[in-house]
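Written out below as structure tokens is the structure these notes cover.
The other protein chains are all here in position, but one chain of the complex has been omitted.
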Amino acid sequence: MHIGLIGLGKMGFNMRERLRRGGITVTGFDRNPELTDVSSLDELVAAVPAPRIIWVMVPAGAVTDNVIRELSGALQEGDLVIDGGNSRFTDDQAHGALLAEHGISFLDCGVSGGVWGLANGYGLMVGGSDAEVARAMPIFDALRPEGERQESFVHVGDIGAGHYAKMVHNGIEYGLMQAYAEGYELLQAKDIIKDVPGTFTAWQKGTVVRSWLLDLMVNALQDDPDLARVAGYVEDSGEGRWTVEESIANAVPTPAITASVFARFASRQDDSPAMKMVAALRNQFGGHAVRPARQDPA
Amino acid sequence: MHIGLIGLGKMGFNMRERLRRGGITVTGFDRNPELTDVSSLDELVAAVPAPRIIWVMVPAGAVTDNVIRELSGALQEGDLVIDGGNSRFTDDQAHGALLAEHGISFLDCGVSGGVWGLANGYGLMVGGSDAEVARAMPIFDALRPEGERQESFVHVGDIGAGHYAKMVHNGIEYGLMQAYAEGYELLQAKDIIKDVPGTFTAWQKGTVVRSWLLDLMVNALQDDPDLARVAGYVEDSGEGRWTVEESIANAVPTPAITASVFARFASRQDDSPAMKMVAALRNQFGGHAVRPARQDPA
Amino acid sequence: MHIGLIGLGKMGFNMRERLRRGGITVTGFDRNPELTDVSSLDELVAAVPAPRIIWVMVPAGAVTDNVIRELSGALQEGDLVIDGGNSRFTDDQAHGALLAEHGISFLDCGVSGGVWGLANGYGLMVGGSDAEVARAMPIFDALRPEGERQESFVHVGDIGAGHYAKMVHNGIEYGLMQAYAEGYELLQAKDIIKDVPGTFTAWQKGTVVRSWLLDLMVNALQDDPDLARVAGYVEDSGEGRWTVEESIANAVPTPAITASVFARFASRQDDSPAMKMVAALRNQFGGHAVRPARQDPA
Partner (left out) sequence: MHIGLIGLGKMGFNMRERLRRGGITVTGFDRNPELTDVSSLDELVAAVPAPRIIWVMVPAGAVTDNVIRELSGALQEGDLVIDGGNSRFTDDQAHGALLAEHGISFLDCGVSGGVWGLANGYGLMVGGSDAEVARAMPIFDALRPEGERQESFVHVGDIGAGHYAKMVHNGIEYGLMQAYAEGYELLQAKDIIKDVPGTFTAWQKGTVVRSWLLDLMVNALQDDPDLARVAGYVEDSGEGRWTVEESIANAVPTPAITASVFARFASRQDDSPAMKMVAALRNQFGGHAVRPARQDPA
């Protein structure tokens, strides 16, 4: 099988490599001339034999929109586009409809595994028709870990369902990380606890909280036992926010996941306007002293 | 009526004044020689005619414990002690038992109103026996606002019930302040909103959210429309924490009040250990860049 | 001044009455023949002298969309439409643009006050141009409570800003109600508290938590001291959800308000799928007994 792959960033670059190791011929295209196999989208389309499969692995939103639009013009009836990025499920539905107007098929595929996926394989969640999923199965089999297919691959539903499941996966991931992190803070705040990294290490086998994320925490604490080198400043990507939005849209209470999203927002604030107001209010009714705002160093 | 009052801080000082305006003779005692009417507890006890009523208005915890212990020795059978501070309801039960051993009665009284109580009168929540509540009623009537007694005074239950109600009152207060503060932050974050102080001002009459706390927010924003002078650093006192502890003890979900307590904790952290861990974890699995910890200026 | 008013439901009916009491001539239109003054939109347009002011007071979303679209065809250049319903601010921007194509002006006005507004007056938050706000000021002055205009009326910003402020107002309202309700549950769960309604009543004067909502709680508890007649089942309207969505869109942590929205979602679930999973999981790892699902009575 010979496919095209658009986007050779942190994820796409590794996936090209894993696909090749799995026996798939891959022509990759990226704007970065040091990474790309071809110099243009047209060249990519020319290089891949029809009926083509093109895997798209670029940032969600406008960039993916543009690539899908270009592909809708460049590809031919019978070709198949797979979006393996982190698109919102509603975007998938629009992309699938656009491509369908040109007789081009579409699958959305949520991909999990991060930088470890090259070695371990990726977990895959796919949305689209049975026929197209079957057609792309050699790709999925090359990307996922060895072993039982059902433990790393699922055909979740129609177009959009793959990214919906990936969105929920990431929402859960936010919640899991927050739970571990709160526990970490409780341990490191308590004077009677003498070995925080050792405690996390000892949870790896046998306990109820053992997990891959826990193993990564142990790695992080081995490198930097007090996390002295890292600031408590955390970005968030679309999936966490969309998970909260879907909670709202479907009237599903998600207090733990939402708390994890809010904690990230707060982590990026130098000072909280809300807490300035609480401080001001306490001063108003109780005469409680306020701490003056930090002077700007400028 | 002639009573003793121990503790002439921010609250006690004003209460002495309001009691006097209400026709109660008050002998006040404070360690601060500039505030006190007498130079010792013994002198206070000597000055107040038996059977005495002594109002205690000192910091909750160890200071109140000490004062109650001293009073248990200094007072006589038939005297009455009223703790108007912010004691935990479980402390009241211990204090009442200790005093009862000496034949001294006890009431606990939650007092709300802050620095405005002198002018407006205080809201009062009292725990203890009917007889002692009736005995102290002239004091309560002098402290509370004019008008219907039931709108500013309640006999909540037995000893401890007054401070329990005050604890819940303060827990609610935390939640109310947090809700307004979150709304403030939402308004000031939005570019299409041109007049944040004006919006709060316009909520004072007619809207569902009108309240005394809202009036105080308007005051605060008149002084400092962007809250530029105040840091988002907020202390918390015992009541907020006890409210969460009682939520746990009674299996009552209190997500909004608890969120307000946690927001105060977070407001006092220079950097969040939990969020350092989340940042470290994201780096581990996704290769996401971390922001280096701020250098210590030293 | 003679204006048109579309929508004579719970809010619109009372507002027509308050406007008339304030000296404004109002021609009202509603599909309900028992409430309406005219039998069609065309008749309404014919009845109101040009340049017209038409106040729209219908359910947000599709119904408002339809009314605005009809008005864009029926009105003339120079007319002014005011949407006083609970539209989303993004809808206002679309409605304003549509009407502008026909030379028709637009204001959005958030209205607070509920069923009490007829007697008390309404709090008003308006978005749009200075000129149109000035033109409609007699209407606003008739609707708002007597007294200082700035305490019940604000021109918040451009089109959409009025409803944005109303959205935040309602988000705050959700948070305030949740905080009081949590406190209520804590009080009624505690055996030492003998007088829950009396406690709320006594908070009305003098305490920090006094507010209009508190007064309404006292009313509710007078009618039904244990709330025995009402189920803990709470609907939510758009504004609470939009507030959370705006929190997400603007990266503003709003844990208390969001908790109040989630509590409403949970209140409407017969059984929580999430908690079914937690129960199932506990059974898996700890052998903890699960409670069998309630049998369907059917």
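Should a chain be cited, it is by its letter among A, B and C, assigned in written order, with residues numbered from 1 in that chain.
The working rule: a residue touches a chain if its C-beta (ideal position, glycine included) is under 8 Å from a C-beta of that chain, and two chains touch if they have at least 3 such contacts.
Since we're looking at a predicted model, the values are computed, not measured.
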Where the missing chain makes contact, among the chains that are shown: A, B, C
Candidates C:M137, C:V234 or C:A251 - the one touching the absent chain: C:V234
Full-complex contact with the absent chain, from A:F29, A:W55, A:F106 or A:W203: A:W203
Missing-partner contacts on chain B, residue numbers: 208, 241, 244-245, 247-249, 251-255, 258-259, 261-263, 265-266, 268, 272, 274, 285
In chain C, positions touching the absent partner: 10, 114-116, 177-178, 180-182, 184-185, 188-189, 213, 216-217, 219-220, 224, 227-235, 255, 263-264, 266-267, 271-288, 290-294
In chain A, positions touching the absent partner: 89, 112-114, 117, 120-125, 127, 144-145, 147-148, 150-158, 160-161, 164-165, 168-176, 178-180, 182-183, 185-187, 189-190, 192-195, 198-199, 201-214, 243, 246-247, 250-257, 259-260, 262-263
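Here is the rule we go by: only the chains that are shown with their structure count from here on.
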Furthest chain, CA centroid comparison against chain B: A
Distance-to-centre winner among chains (Cα means, whole assembly as reference): C
Inter-chain centre distance, chain A versus chain C - centres from mean C-alpha coordinates, in Å: 37
Shared interface positions of chain C, touching two or more other chains: 208, 247, 251-255, 259, 262-263
